[in-house]
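Worksheet for the structure shown next.
Missing here: one protein chain of the complex. Every other protein chain is in place.
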Amino acid sequence: MKQKTLVLGVIGSDVHAVGNRILDYAFTHAGFKVINIGVLATQEEFINAAIETNADVLLVSSLYGHGEMDCRGLREKCQEKGIGDILMYVGGNLVVGKQDFESVKERFLAMGFNRVYPPGTMPEVPIKDLREDLGMSEE
Amino acid sequence: MKQKTLVLGVIGSDVHAVGNRILDYAFTHAGFKVINIGVLATQEEFINAAIETNADVLLVSSLYGHGEMDCRGLREKCQEKGIGDILMYVGGNLVVGKQDFESVKERFLAMGFNRVYPPGTMPEVPIKDLREDLGMSEE
Amino acid sequence: MELTVRQMDAEEFQRQRQEVLGQWETGKDVNFEEAVAYHKGLPKSKIFAEKLAEGKEKGITFAQPRAGVALITEHIELLRCLQDEGGADFLPTTIDSYTRQNRYTEAQSGIEESRTIGRSMLNGFPAVNHGVAACRQVAESVQVPVQVRHGTPDARLLAEITIAGGFTDFEGGGISYNIPYSKDVSIESTIKYWQYVDRLIGLYEEQGVKINREPFGPLTGTLVPPAISHAVAVIEGILAVAQGVRSLTLGYGQCGNLIQDVAALHTLPVLAEEYMEKLGYPKAMITTVFHQWMGGFPQDEAKAFGVISWGAATAALGKATKVIVKTPHEALGIPTKEANAAGIRATKQVLSMLKDQTLPMTEELALEEQMILAETRTILDRVLSLGEGDIAVGTVRAFQAGVIDVPFAPSRFNAGKILPARDTTGAVRMLDFGNLPFDETIKDFHRERIAQRGRDEGRDPSFQMVIDDIYAIGKGMLVGRPR
Partner (left out) sequence: MELTVRQMDAEEFQRQRQEVLGQWETGKDVNFEEAVAYHKGLPKSKIFAEKLAEGKEKGITFAQPRAGVALITEHIELLRCLQDEGGADFLPTTIDSYTRQNRYTEAQSGIEESRTIGRSMLNGFPAVNHGVAACRQVAESVQVPVQVRHGTPDARLLAEITIAGGFTDFEGGGISYNIPYSKDVSIESTIKYWQYVDRLIGLYEEQGVKINREPFGPLTGTLVPPAISHAVAVIEGILAVAQGVRSLTLGYGQCGNLIQDVAALHTLPVLAEEYMEKLGYPKAMITTVFHQWMGGFPQDEAKAFGVISWGAATAALGKATKVIVKTPHEALGIPTKEANAAGIRATKQVLSMLKDQTLPMTEELALEEQMILAETRTILDRVLSLGEGDIAVGTVRAFQAGVIDVPFAPSRFNAGKILPARDTTGAVRMLDFGNLPFDETIKDFHRERIAQRGRDEGRDPSFQMVIDDIYAIGKGMLVGRPR
C-alpha cells in the first residue's frame, strides 16, 4: 500500500514547537510521510506544501488561542486551488479561554475540518482516525 | 466596673481543646473572669457553672459538626433553671458539611443564641460584641 | 486485672469479651472463627499489611483520605468517589463522635435523623450500630484495603465489630486515643482497653489473619514536638506487639519545617525497632504514616491546596509509607466528597512528581535526627525506669510525673505543663520544658533556637508566641510573627 503523505504545521503566529516535534516523530514512526512546515505556518504554506507533495491530509496545530481566526477560510482556499477534498484535521488549544469543547468542535467542523481534537490528545488518537479515514488496514 | 463572668466550654462529645485554651487566654487577657469547663461539656455543666458563678454569658464552642444536635434545648433548660435571660454565644464548625453560614446562623438564632460565629473567627470579634452586649465601655 | 505490659490472660480476655459483646445488640453477630475464615478469603489487594509491605519495599508513598457519613449507602458512595475520582490508595472509615464516646443510643438517633432529614447528621460512620454485615458490605464495595479511623478511648466493641466486618487496619492506642480525645478517662484504663484490642488482633494473627495497627501519631495535632509523639508511638507499638500485633504503622503529624519533618520520619521506625529489640520482642513490620498539616487551615480553597501540596511534598521527600490527606474544605468542617477527592488528587500529583527524589542528608538534617533520637530515648528510658522495666506501668507514672506531656490536650491525666513554640525556621521547639527529663544539652539546644526567634522578632519568648503560631497558618504563615 502506498505511503500516505501528511502536511504538518502550526498555523498563524503560533511558535509552539515542542508538540510539532513530537507529532512529526509519532506520525513518521506510524508509517506516514510527514511534510513538516513547522511553526508560524500560513494557510498558503499549508496549501502549497500539499499541492507540491500531493498530500492526503493537512494536520493543523494551534496552541495559542488564535486558532479560530487563523483557520477561517482554509477550506475555501483549498477549493480554489483544486484540493477541496483534502482531509483537514485540527487540534490544540483552539480558542482563547476555557470554553466547552463540544461548541468549539462544532465551530471547527462548520469551517470544514474533518476532525477536531481537544488539548492533551495523544498522537495515537489522530493516527487511528487517519487509518480509518484513509481506508488503511490496521498494521 | 464589676468584672464580667463567662462560662466557656466545648459542648457535646467534642474534644477540640486547642481553641478552648486560646479563648481562655484571650478572654482572660481582655479582662473577663473565665470559668472554663473544658471539652466534652454537657448542657447541664454549662448551666450549673453559670448558676454557681452567677455568670453573665455562656460561650459555647463546637468544632466537630454535631453542634446543632448538642445545642438544641439549651435556652429552654436555662429558662427552667431560672437563668433564662443569660447571654448565649456559639461559634465554630457548627454543622456537618459545607453549608451556607447565613442559614446556619438563622437556625442557631432561632434556638435562642444571641450571637453566632463562623469558623475562623478571631477572639477579638466576640470580645468586642461582649463589651457591646454587656454595656461595657471600651478600654 | 493489674496493669502490666505482659500478654493478657486468655481467661481475662474471654471474660471481658462477654461483657464487651453485650454492650450493644450488634455485638452478638461477632463470630471469631467465622471472621477468621472470612479474612482468609480476602485477596491480598484488600489487605492493608500486604499493600503496606509492598509500598515499603518499593519506596512508594500511598495516599489515604479521612471520610465517614451516617448511612451505609451514602458511606459506600463516598468511599467509591474517593477511590474512583480521587485515586485513594487506601480508604478509611471514619467513626462518628458519639460512637467514639460509646454513646450508641445517641448515634442511633443520629442515624434516624439523618434518614429523615436526607443529610448526614453525624460526623462519621457509626459502625457499631450498623454492625458486622454492614461493615462487610462497605469493605466489599471497594477495591482497596479499608481502615477504621476514630478517636475512641474504649474501642473494644468497635474493634470486635469492624474487624469481624472485614476491615484490615485499626487506628488508635491507649495513649493517643485517650489524651487528645477525653477529659476524665485514666490512662491505666485506656491502656487496658487497648490491650484488649491488640490481643484481639494478636488472636487473628495467630490464625494467620493480618490486621495492621496504627497508633495515632499527631496527638493533639498542634505544635507537638516530635520527641513526644515519637515516645508515645513507640510505647503504643510495644504495647501492641506485646499482645501479638505483627504489623504496625507509626504516625507523625507535619510540623511544617521540612528538615524537622523529614528527620522525624527517618527516626520513627529506627526508635521503634531499637526499643522492641532491646525489650526482646519479635520483629514486627513497621511502616510510617505522615499526617498533612493538622492545625488550622486557610478558608480559601486555593490556599488550602497549597498547604495540602506542601504536606504531600514533605511526605514524598521523607519517604513516608502513607500520607493522610486533608481537603480544600478543611477550614469549613466536614468536606464534600468532591473536595475530598480533589485533595487526594493534588496530593498524588505531588507524590508522583517527587517519587524518585529524596531529601539528601545534610548537617542540619543529621543534627535534627540526632536531637529527636536523644530526646525520645531520654523520655523512653525514664518511662522504663519509672515502670521498673514494665512500659505499661511506666507510662501511667510518666504521665503523672509529666515525663510525657502532650501540649493542648483535654485530658486531666496529662500534666499540661510544657509549652511548645516555633523557632525562626518554623521547627517546633520547647519554650517551657515542664517536667520533661531532658538534660542541659537538649535544653540548651531548644533555648538557643527559641532565643534566636526572640531576637529576630525583637520580643521576649512568651505564650503570645504560641498563640501567634497557632493562628499563623490561617494567615498563610508558619511562624506567627508579631504584627
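In this document, chain identifiers A, B and C correspond to the written order of the chains, with residue numbering beginning at 1 in each.
Note that in this section a residue touches a chain if its C-beta (ideal position, glycine included) is under 8 Å from a C-beta of that chain, and two chains touch if they have at least 3 such contacts.
All values reported here derive from a predicted model rather than from experimental measurement.
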{"item": "Omitted chain - touching chains that are shown", "value": "A, C"}
{"item": "Full-complex contact with the absent chain, from C:S45, C:S352, C:Q370 or C:S462", "value": "C:S352"}
{"item": "Which of C:P298, C:P420 or C:P437 contacts the chain that the document leaves out", "value": "C:P298"}
{"item": "Touch list for subunit C against the chain that is not drawn", "value": "256-259, 298, 300-310, 312-313, 317, 328, 341-343, 345-350, 352-357, 360-365, 424-426, 473, 476-479"}
{"item": "Interface with the undisplayed chain - residues on subunit A", "value": "12-15, 17-18, 20-22, 25-26, 38-40, 64-66, 68-69, 93, 95-98, 119-120, 122"}
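What we mean here is this: only the chains that are shown with their structure count from here on.
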{"item": "Distance between chain centroids, defined by C-alpha means - subunit B, subunit C (Å)", "value": "30"}
{"item": "Gap in Å, rounded to a whole number, between the CA centres of subunit C and subunit A", "value": "55"}
{"item": "Length of the line joining the C-alpha centres of subunit A and subunit B, rounded to whole Å", "value": "66"}
